[in-house]
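For this depiction, one protein chain was excluded, whereas all remaining protein chains were kept in their positions.
Order as written gives the chain letters A and B; numbering starts at 1 within each chain.
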Amino acid sequence: MTTSTEPIVELKGVAKHFGGVQALRGVDFRLFPGEVHALVGENGAGKSTLVKILAGIYRPDAGALKIGGEVVELRSPTQAQSLGIAVVQQEPMLFPDLDVAENVFMGRHPRDRFGRVDWKRMYREVDQLLASLGVSLDPHTPVQGLSVAEQQLVEIAKALSLRARVLVLDEPTAALSPHEVEELFTIVKQLRERGVAILFVSHRLEEVFAIAGQLTVFRDGTHIITAPVSEMSTEEIIKHMVGRELSNLFPKGEAEIGEVVLEVRHLTRPGVFSDVSFLLREGEILGFAGLVGAGRTEVARVLFGIDRAESGEIWLKGKHVQIRSPQQAMESGIAYVPEDRHQQGLVMNFSIAANVTLPILQKVSRLGLVDPRREQKLASAYAGQLRVRSTGVEQLVSALSGGNQQKVVLGKWLATNPSVLILDEPTRGIDVGAKSEVHRIISELAAHGLAIILISSDLPEVLAMADRVIVLHEGHITGEFARSEATQERVMFAATGQDEML
Amino acid sequence: MTTTSQEVERPQQRSQLSQMRLLGLVSRVRELGLLIVLLLIILVVGIQAPRFLSINNFEQILLSVAILAVVAVGETLVILTRNVDLSVGSTVGFTAFVTAYFFKELPQSNLLLGILLGCALGLVLGMLNGLIVSFGRVPSIVATLGTLYAYRGLVFIFAANTTSQVNASDVPVSYLALATTQIFGIPALILIAAVVAIIVGYFLHASQSGRQLYAIGSNPEAAQMIGIRADRLVFGAFAASGLLCGLAGVLWGARFATVDATNATGLELQVIAAVVVGGVNIFGGSGTILGAMLGAIVLGTLENALNILNISQFWLQAIYGAAIIGAVVLDAFITRWLQRSILARRKNV
Partner (left out) sequence: MKQFIALLKTWEALLVVLLLISIVLGSVLSPYFLSAFNFYAITSNIMEIAIMALPMTLIIIVGEIDLSVASVLGLSSVVLGFLWERSNSMTLAIVVALLVGIVAGYINGFLVTKLALPSLVITIGTLALFRGLAYVVLGSQAVSDFPTAFTNFGFSPIPGTELPWSGLIFAVLAIIFAVVLHFSRLGRQLYAMGNNKEAARFSGINVSRVKLWLFILSGLLAALAGVIFTARFSSARPDNALGFELEVVTVVLLGGINIFGGRGSLLGVVLAIFIVAILQNILGLENISGDIQNLAIGLLLILSVLGPNLARRIQVVISRRRLAVGSSRQV
């Protein structure tokens, strides 16, 4: 492993905010040629923001960026590419109708002396590229038919053809099988030998240990530590990732836990999750912890009728139910506050009132016509209860802050009078003040007898709020902890698929 | 233990490779499928009516679709970029009328001049479309719907101010000859269509810009990310479509002799049918000129077959419609079946 002394990428005091949320707070970061540098941190730590800044997609609010020793202002992805930075995003950005070779060379096709596309040379070069990576992929294959792993390889081949000096891999192994991960690592090692600087963003600590030389931990948008991987242990890394005061969060009130409301038995969706079983009681908050892609949202989607499970049963209040659509889920008393409030939770062009009443229009209508006064009354009631800050329930939700938007989504689902409320990342992307308010609300709801499933990647949140925590890893339940037994380290271990910490 | 697992991996890899190659062939399958359909029609009809199988008849078929084919080439360029040009009928009608009128008023002028005039007019109309779509950011369906009306209106204004109709006797024989001459025994019209198809098909295959057209239609965001100038290319596609409509209009005037302001009304439907049946994806990103040509030929053969079998011509439109729907349904099923089998295979890995 050869590392030179001059960093190829250097960030000084780089900061970036979105709305009210500070994604990066004045981070310094250095990347050297010929090293594999892992960037770890929880969801929301600022990793993907850093990646997007390097890719030229975002521009930092403050701080300086140096590439190859020169100060640059990255204005576009094209510019980043021309400076030798290649980024492989989690979702590959390829042309599905074209073949591998064209995807690698689009816009820069090799040409013959007449200016015509030299197909033979292109296929030959791509063949060579792929062979040098040890990959046996046919350049003629249309990208549409490729697996995610193979698509990533195409992106890497593209980076190579661009003579990239820096290769950023953003959660590359999320969708790969262990065998494919091995192949990827072989390639990464080769690139390292060639002097390419590789930034490896990942959750999976066992992979970090397998492939990385250096490690940087981000937390809450701050650079915590950079050290050689050989000098760190798993426990230390996890401590740096999660170590945070719990005191600024709203402590959960005591709620009386009642009858079993929801029973899930052996729910399976092949390729997504398998053999998921759990109980949920009135007044209980059940935390679903795990990494991105562990399958938690997927389970919720099945419970809400958006997707169907292949096998398994759902029992509500002692009765076996078939949930085939969101409508049926709502009739059964299940409500789901989705992950993505922009794409799934709210209609941005609608007012607060219109959003709140959307699933329950019949409650505010008479003879099929919406009664604006009843609508206002109902919406104001919920908006008031949840302390939504706005100019009134007629205000468009697009004008609200993230925290208030989330409260509107909450209000919408509370208005359906559910017995089971599933919350998917309810405090993602909202500021601390709003967060604690949402926590207060969740506690109160539980105190009133609502059964709650709290899906969250925010460990302190889960630990503070949940009566019980279920941990998922790659579609399986790997841990179940009562409130008293759950610690950050234990949950993290189960979430990353480690063996039980002794 | 490791050796056996490696041995198991490799045969799997190899079979995967050949399966991948097969997937690559699927895009060719469309053209193959069209040829098969064509052969089937020829067989079935040929048995019923042997005169269907004469060379003269095949020539008739090709002649009947030659002009349509020229327009279809331009339409393909536009559709590849995830747009659509509904104004082609009006553009062809306009250029046909103007060209015929030009030859009527100035019968002594150079044939080439008239041809260039028609093409130039088509080019201008196409560029106007391109401006509205690319730089005005008007969705192409709205823009070309509007120009379909507008250009047709312009033809009528032109006709009102000049003459309502141009007859065969009004224009020089040299112009009409465009439609009837033969070169090496093959009608010039067919040759022109073939040459246009080959040139544009080659352009799509061999030039950087041509390949970028595919990229724009396949994934507009990815295209933007790698710096492809989509607005310029889309403008170019519309301009080319207009130019080819201009050429088609010139040929139209020569072939149909009697030309008035209603010419080529509804042509856009036939063109889109040909292109869609020919395997060009309405969402862009895939499809070939060859496919579009085969689509036009299949539809032309169907029309000819109806004639020969003495089936009422009135079935023709219905058949066009059924062909479009059938093509889209078939494509959707094939795509979904493919995706499912790919996913299934991957689960076994």
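Here is the rule we use: a contact is a pair of C-beta atoms (placed from the backbone, for glycine too) under 8 Å apart; a residue touches a chain by one contact, two chains touch by 3 or more.
None of these values were measured; they are calculated from a predicted model.
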Shown chains that the omitted chain touches within the full complex: A, B
Residue among B:117, B:143 or B:215 that touches the chain left out of view: B:143
Candidate in contact with the missing chain, chosen from A:69, A:318 or A:368: A:368
Contact with the hidden chain (one of B:113, B:160, B:177 or B:309): B:160
Touching residues (missing chain, whole complex) on subunit A: 304, 306, 325-327, 329-330, 336, 338, 343-351, 354, 357-359, 361-362, 365, 368-370, 372, 394, 412
Residues in subunit B touching the chain absent from view: 84, 132, 136-139, 141-143, 145-157, 160, 261, 265-266, 269, 272-273, 276, 282-283, 312, 314-325, 328-329, 332
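One rule holds in what follows: only the chains that are shown with their structure count from here on.
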Complex interface listing, subunit A residues touching subunit B: 76-78, 81, 93-99, 102, 106-107, 109, 111, 115-117, 136-138, 140-142, 144-147, 177, 179, 270-271
Subunit A partner contacts - residues on subunit B that touch it in the complex: 9, 13, 17, 20-21, 23-24, 26-27, 205-208, 211-212, 214-215, 217-219, 221-223, 225-228, 281, 285-286, 338, 342-343, 346-347, 349
